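A single protein chain has been removed from this complex, and every other one stays in its place.
Then we have chain A:
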C-alpha cells in the first residue's frame, strides 16, 4: 500500500464498516422475505417454550431471547429463568 492510499485508507474505515454491516443485514433480510426469519425464530421460541412448560411453570417475563446475526451463522440464545421451586427440590 502506498503512502497516499494509506492516508485514504484511514478515511475509508467507517464506510467499510458500513458496507460490512449492510451486507450482513441485507443478506438476512433478503433471505427472510416477508417476516420469514423472524417467523422461524418465533416458531422455535414457541415450540421450545411448549416443551419447557410441560415440565416447569415459567413466567414469560423471565424468558429472554437473543439473536446475533453473523455473516456465516447466527446465534440464537434462549434464556429461561427456572423457578425457585425446582431449584429447591434439587437442593433439599
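A few comments on the model shown:
The working rule: a contact is a pair of C-beta atoms (placed from the backbone, for glycine too) under 8 Å apart; a residue touches a chain by one contact, two chains touch by 3 or more; residues count from 1.
Convention: contacts and distances are computed from a predicted model.
A chain of the complex is left out here; the name its UniProt entry carries, from "Oligopeptide ABC transporter (ATP-binding protein)", "Cysteine desulfurase", "Xanthine dehydrogenase family protein subunit M" or "Septum site-determining protein MinD", is "Septum site-determining protein MinD". Within the complete assembly, residues 7, 10-15, 17-18, 21, 24-25, 29, 32, 34-35, 38, 41-42, 60-61, 63-70 of chain A touch the chain that is not shown.
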